[in-house]
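With one protein chain withheld, the remaining protein chains of the complex are depicted in position.
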Amino acid sequence: MQVRFSEMALGQYYPAESMIHRLDPRSKLLIASALIVGIFFVHRLEGLAGFAAIICLMAVLAQVPLGYLLRSLRPLLIVIILTFAVNALFTPGEAVASVWIITVTREGIQRGLFMTIRLVLLITASSLLTLTTSPMALTDGLERTLSPFRRVGVPAHEFAMMMTIALRFIPTLLEEADRTMKAQMARGADFESGSLVRRAKSFIPLLVPLFIGAFRRADDLAVAMEARCYRGGEGRTRLKVIRMGFRDYLASAAVVSLVVFLAVVF
Amino acid sequence: MTVCTSGIEAADPDVLIDVHDVTFEYPAVQGSRVRALESVSLRIMRGEYLAIIGPNGSGKSTLAKCLNALLIPDSGTVTVAGMSTSNPGHVWAIRQMVGMVFQNPDNQLVATTVEEDVAFGPENIGVPTQEIRQRVKEALRSVGLEGMEKRAPHRLSGGQKQRVAIAGILAMRPECIVLDEPTAMLDPVGRREVLEAVRRLNRVEGKTVVHVTHFMSEAAAADRVAVMAAGKVVMQGAPSEVFSQAERLQQIDLDAPIGARIAEELRKSGISIPLHVLTVDDLADYISANALTAHRPSANRATELSTNTATARRSDVYRH
Partner (left out) sequence: MSIVIEQLSHIYGLGTPFAAKALEDCSLEVQEGEFLGLVGHTGSGKSTLVQHMNGLLKPHSGRVVVDGQDLSKLKALRDVRRKVGLVFQYPEHQLFEETVERDVGFGPRSLGLTDDDVRERVRRALEMVGLDYHAVASRSPFELSGGQRRRVAIAGVLAMEPKYVVLDEPTASLDPRGRRDMLDHIERLHREEGVAVVLVSHDMNEVARLADRVIVMDRGRIVMDGTPADVFDDVDRLTAMGLDVPETVRLMHRLRQSGFDVPGGVLSVDECASLIRSLLAPGEAGGDAGEV
């Protein structure tokens, strides 16, 4: 029972029973997309403030701890800081401070702030989506959204099946990677020292067995699926059928109209 | 002459699967063709618990896969409830009737939660949503996994994973379950769990079970045993009949269960032990019933002896 890679939370889903969690994944996809597009359309700080309010409200309704939301910014912290810095330093305008050849302008600060806040809002809007919707639910939502396009050749079911199987096997493969790494280390493999090239080559004893193992699994799994009468998406029913309810339409309509209002006005 | 029909023929209703003169070759890999099955004939009766044993390469897994049309024989026929596996039109009906559980517990589970995996089979055959839910519940109860619906597969033990796989087959309401070395990759606890579940399916729910295994003790629990070697069925019969032929078994690199082996040693020195004595439990029961009175102790002595031997060793062996 190795508790290393495989315990990493996948896609940062935070389980809870909030009203946001219970919304159909399609409405959440729609809401997130609307927010993201809308955020790009506003040019004034007031507009961003409006979006910030919407996102805060949703975070509260979703019962997601603030810490989780902020943590999602961490991987992109450098980008956020750089965005502010680049804008503050290189926007022409009225100088506010100046060190050597580096000048900070007032317009620069305003612009930097705007860009940074916009970036933060984009990240938190997407995080809210992944925090309240499990990868499986997202897959279902995407499948249902793409289903009508099957007639024009979009392989919605196959895509969903691939995603499901991938999600199912990621923790298993991570565990196997761990084991393989240890087994190779036990016979002298060194993944840590040497030049970049050397270190890249040292991954061969890890990657080759993993790939071969993955293909073997795929083979076995295909046979097992056939034995259970799997023959593609035609005629399949589902255990869980996601349904858009009254709340979904209400929430989507509310958010979309707010977004349009903010985008147009600001 | 083998008669091939594409219709459903009237046959003995007690025979669920009729394997008739089947030959199967694996396609050439690096030159040589491997003949996995050679003129194999076998009948699987409704409701029976059949064990198929044999060393690696004997063809037992190949035979198992012929039973549900995963493999089609090169010659000969496999007929399931009157339907021939060589007829593509019957394949899906056959696979719903004859389910199969494989050796690797991980490589059978396809969904991210237990309930969704068990639902996979019924979903494939178009069972209505409400009924799927019901079937999943029943199937999990049959294998002793109620309450585990939302668990992720990678968090289950080997024995639990195999039981989920079995539940996934049960949810399709098959007549027969074929298990291809289901306990080979499990630890003793997992092995016990799976064997219990399988036994229950046969004894309580009346499913026909075909259990391919290389564990002799597992085969001893079956109604009938078929022994395979080099692509042929070389012996068939009740476990007592099969396991009493120690020399023949040794020739094909198989052993009888330990109880049977001790019984055989005793028979060699002139003590007659009945053939049904196969496991050590059987042997212990027999000895208790038949020991010479001189050696039969009283009940008090029984407990005294049990505790004494254990205590004597205790000081040498214990740490905590």
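The chains carry the letters A and B, assigned in the order they are written, with residues numbered from 1 in each.
The rule we apply is simple: contacts are C-beta pairs under 8 Å (C-beta built on N, C-alpha and C of every residue); 3 or more make two chains touch, one makes a residue touch a chain.
In this text, all values refer to a predicted model and were calculated from it rather than measured experimentally.
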item: Touching partners, among the displayed chains, of the absent chain; value: A, B
item: Hidden partner chain, touching residue among A:75, A:153 or A:188; value: A:188
item: Residue of B:14, B:146 or B:281 in touch with the missing chain, whole complex considered; value: B:281
item: Those residues of chain A which, in the complete complex, touch the missing chain; value: 1-4, 7, 176, 179-180, 182-190, 204-205, 208-209, 212-213
item: Touch residues of chain B, complete complex, unshown partner; value: 30, 55-56, 103, 157-158, 181, 184-185, 187-190, 214, 216, 253-255, 257-259, 261-262, 265-266, 269-273, 280-281, 283-284, 287-288, 290-299, 301-302, 305-306, 309-310, 312-314, 316-320
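What we mean here is this: only the chains that are shown with their structure count from here on.
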item: Distance between the centres, which are taken as Cα means, of chain B and chain A, whole angstrom; value: 45
item: Contacting residues of chain A [partner chain B, same complex]; value: 6, 135-136, 164-165, 167-168, 171-172, 175, 216-217, 220-221, 223-231, 235-241
item: Residue numbers on chain B that touch chain A, as the complex places them; value: 68, 70, 92, 95-96, 99-100, 102, 104, 106-113, 115-116, 119-129, 132-133, 136, 152-154, 165, 168-169, 172
